[in-house]
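Every protein chain but one is kept in place in this view of the complex.
Here is subunit A:
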């Protein structure tokens, strides 16, 4: 037995609760008010429960399971905000120490349980994936039967179906035939679609809103797929690079195609005198000059012409000049460059005079480019300075030897060899900021600090994200479905004459208040009795 035949003649799939056509309840002891969810149609999950596939299907098609998944995700997400996530802690510390140091034993546990990287953890991803699976199965389980039921619904209904609707009334009408046109006109005025069959009426509107949830679920699934594509190589570029003023650099992530020149980095603050009067008080509270106003890199974008030849300087063609600011990224060819960080006044050049310590007489000046120092500087007349060693970011290591922490000239130190006509073998001096060491005994000559130049460094993020349009599409579909389902409702009114009585019944999927108001207007001035809300009876 694959099908159930109703007394009205319609053949329904097995598992149907209300006849698709006339709405007659099949269950022996159906409740006083019919359960109109999914129109009483046969859902797979309610009908089959034999194989493993059935069981899995039934599990995921349950809204209860869906809600549990949502609630668990919600709670997990909340736990992730108790302490900062790994990506927000200072990059110089190891997480294992950081959490314990900052937050004590709770922090230690937090770290050990993996909450420090919760949103990237496998089980959080699994939760999201399960929600996705649940969404798909749940929607499929319902949308097909619902579609069938709404498509096949008949105009003439079983009396039981009408009497057991939440809104129902029966009236005595002397001249029903004369009343019909008037009612139809009223229904049409309220923009109902009217179907008529032997003087019975089915007036319906807003059926499309029933598809709202399914549309929004499709949107969500597309969004989730888009989010997952992020892990596919090539879809996604995310790099940070530092670029100094005056420097031209290859933009990472562009495979050598694009180059950027930093012409100038600008950092501005709000200063009391320069701003509008209304801002004075606010600026005073934080302190004048303490509040950032603008971070900006004046950049020029270049594109490489010709093939990449290793070891050769690339030929560049200017694409455009642009001022990259926060909220105003430079966009080109799906790439976007964002202003993310900066460093002011990085040392770029240092100058020294070669002097006689006794007489302070000068024999010339050298200027060391701190990024590309030369090995030797010739001052003429037999005076030369050799740079034996250079420590851009100088410190003493564990053994007390000079060393460098990085290549960034934060704290430069030099070992100079000063070669002069009277000291042809040269004197060695170790020169750092505010200190000079003469390792081989007292020198006659000295490298005296003569000045320095600085420049600003800007940090930019490079992004290219081919998943964005998918996410956008998913989001848009989600919003459309949401609005479709939430701001419209599916309303139906049945009017039918049975045994000299005129029955009026109505159903909506939400906003009963609106439907009642509409019914009141339709019944007004006619012999039809305004349907009563049978749900009120129970109270």
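The rule is short, and it goes like this: a residue touches a chain if its C-beta (ideal position, glycine included) is under 8 Å from a C-beta of that chain, and two chains touch if they have at least 3 such contacts; residues count from 1.
Basically, contacts and distances are computed from a predicted model.
Note on the omitted subunit: UniProt lists it as "Cytochrome c-type biogenesis protein CcsB", one of the names in "Cytochrome c-type biogenesis protein CcsB", "Phosphate transport system permease protein", "C4-dicarboxylate ABC transporter" or "Fimbrial assembly family protein". The residue from A:7, A:174 or A:281 that touches the chain not shown here is A:281. Interface note for the absent chain: among A:182, A:294 or A:360, the touching residue is A:294.
Within the full complex, the residue among A:187, A:415, A:471 or A:504 touching the omitted chain is A:471.
Although one chain is hidden here, its contacts on subunit A can still be listed: residues 37, 63-64, 66-67, 70-71, 73-74, 77-78, 80-82, 84-85, 87-88, 102-104, 119, 238, 270, 275-276, 278-279, 281-283, 285-286, 291-295, 325-327, 329, 336, 338, 340, 461, 463, 468, 471, 475, 478-479, 482-483, 486-487, 510-513, 533, 535-536, 539.
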